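One protein chain omitted, others in place.
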Amino acid sequence: MTEIKRGWNRRKTMVVLMAFSMIFLASVAILGHIFREEAMVTDFSRKNLAPCLQYPFGTDFMGRDMLIRTIAGLSMSIRLGLLTAFISAVIACVMGLAAAVLGKFADGLILGLIDLVMGIPHILLLILISFAMGKGFIGVVIGISLTHWTSLARLIRGEVLQLKESQYIRIAEKLGISKGKIAVKHMLPHIAPQLLVGLILMFPHAILHEASITFLGFGLSPEQPAIGVILSESMKYLAMGKWWLALFPGLLLVLTVLLFHYIGETLGRLTDPGHAHR
Amino acid sequence: MEENRTVLSIEHLSIIFTQYDGGFEQTQLRTIKDLSLTVKEGEMVAVVGASGSGKSLLAHAVMGILPYNASMSGEILYMEEELNQKRIEKFRGREIVLVPQSVSYLDPLMKVGSQIRKGKKDEASKRKSHSVLKRYGLKEDTENLYPFQLSGGMTRRILISTAVMEQPKLVIADEPTPGLHLEAAKRVLSHFREIADEGAGVLLITHDLELALEVADRIVVFYAGTNVEEAFVSDFYQEETLRHPYSRALYRAMPDHGFHSVPGTQPFAGQVTSGCPYAARCAYTEDACYRDIPYQEVRGGMVRCIRMDSDNGGLHDMGKGDGK
Partner (left out) sequence: MKRLGITAAKNLIRMAVLLVLVSGAAFFLVSVSPSDPLKTNVGQAALGSMSQEQIAKLEEYWGVDTPPVKRFFSWASAFIKGDMGTSLLYRQPVSKVIAEKLKSSLWLMAIAWVISGTMGFLLGILAGVNRGKLIDRLISGYALITASTPAFWLALMLLMVFAVWLKVLPIGLSVPIGTEASAVTIGDRILHGILPAVTLSLTGISGIAMHTREKMAEVMGSDYMMFAKARGESKWQAIRHHGLRNIALPAMTLQFASISEIFGGSVLVEQVFSYPGLGQAAITAGLGGDIPLLLGIAVISAAIVFMGNFTANLLYSAVDPRIRIGRDQA
């Protein structure tokens, strides 16, 4: 007997929370961009203020409003995360497909390349790439784009290999449909959901790595209001008890990354038929 | 000889699963509906139904190991007392044993000898396990193999071995024969017959009617999540003594009786709204078939069919053949 239970359940809660997360992240990204100039405004009449009503996140040693700085930094992080994750996903797609489709030699080559990228600890590889690029924005974008594609490429390769063995793709091949057409018309629709989830789950890593590499001094330049820069500056003032310089920007960064994680995992759970009974 | 006690009695058992139906609505799926049967001491009762019709859940329900999203209603009695979770936890593995259907029920990383002994290492357990292996024609060093090294026939015998390490009073055998060739399947079933002859009640769950007829005492015909008939093996000697049209169809589908098949497929329990689940395929369907139908006793057996009444002891208006 099949009865439909109406009303509220966990799935609907997940979708609503997901929508809220997206709205929050989008508004941070947009607000931060709008207040970009204000984040740099210095005012020495208000420096080193502890959090108060007017400046909820306090001000720093140059009298800059930490709330605005934090939002501007997060906005930068989110936009950079989007950009690098997107480039990474494109690389992952190309590599994964090429490994699965172009035969044994290409497969071995790409798997070797993946092992190569995974072989050097991420942070160290980022330092190397940033060093090669002469630090700064371009170094970060290229570094993060080049280091985050590996696991998604593996996933795509696995999926495509499995699809290739499936009955209907084999029939399509027998019918003489071109390889390109099979890939686009018959394989892509199967991989797309996983690609999307993989892409979204790449944001958190990209954002964290950008913040880390900037924090270490290899990323965005100190003039930029980036979270890594803010936290790096805060380190000098920590021993003097200026706790707000590190606490709030960090907390918001954690929240941002957490929300991206949440969106990715929720989407993954909703699209995976294996979770039907949960 | 005094009357044999009833070991297992299942009354009006239903099992319902809750799950998401692709989108955002939760649905309830009823897989077993109003199922009743009994097993006595020294008796072997076979539940016969098509593969995938939810028979295994019956075994899991008795053993108290249904998945967490399943709920159960109805009554299960063991030795004429309610078999609640507390009692099944006390008896299972000792008096009530399950012989599962495949190698996946063995721990892939544990040698089969330890699994038969439940990890015990004392001499008595070792001796016992060796004698059990010997009883089923397995060499002593079989105990050092891992499950993935076993052949299909060996797997069945190992699984049966787990059951007879104790003195079970009730054995539930879940599909013990698929994948075996005829001789091996017969041998495996004869092991269960032996266990029944030693005094235990055996509930055999199978899709193979012919094999069941060779070893069982009674047959419960299972269709779309419920039982449509309970008959003695002797009732299957000829079509007329069978009580339900589906049982008769099964009879006619046997190779010896012409291999006739009935068009249509068995519905899921979830698709049957009310009345007789077989109504959609039956040659004698009438309006009353879509209303509730009692499970009643006829000539010592049980049947769920409105055309059957206990007075005349047979299906009226139903001749041999399919009636059309």
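As written, the chains take the letters A and B, and residue 1 is the first residue of each chain.
Basically, a contact is a pair of C-beta atoms (placed from the backbone, for glycine too) under 8 Å apart; a residue touches a chain by one contact, two chains touch by 3 or more.
Computed from a prediction, not measured in an experiment: that's the story for all the values here.
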Which of A:A50, A:V90 or A:V254 contacts the chain that the document leaves out: A:V254
Just to verify: which one of B:E11, B:E80, B:D107 or B:E297 makes contact with the chain not shown? B:D107
Thinking of the whole complex, not just what is shown, which of B:N84, B:Q149 or B:Q167 touches the missing chain? B:Q149
Just to verify: which one of A:F24, A:F131 or A:Y168 makes contact with the chain not shown? A:F131
Using the touch definition from the top, which of B:R30, B:K55, B:R92 or B:R243 touches the missing chain? B:R92
Hey, which chain B residues sit against the chain that's not shown? 60, 63-65, 67, 89, 92-94, 97-98, 100, 102, 104-110, 118-119, 146, 148-149, 162
Positions on chain A where the hidden chain makes contact: 112, 115-116, 118-124, 127-134, 204, 208, 211-212, 215-218, 231, 234-235, 238-239, 241, 243, 246-247, 250, 253-254, 257-258, 261-262, 278
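Note that in this section only the chains that are shown with their structure count from here on.
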Where chain A and chain B are represented by their mean Cα positions, the distance between them in whole Å: 53
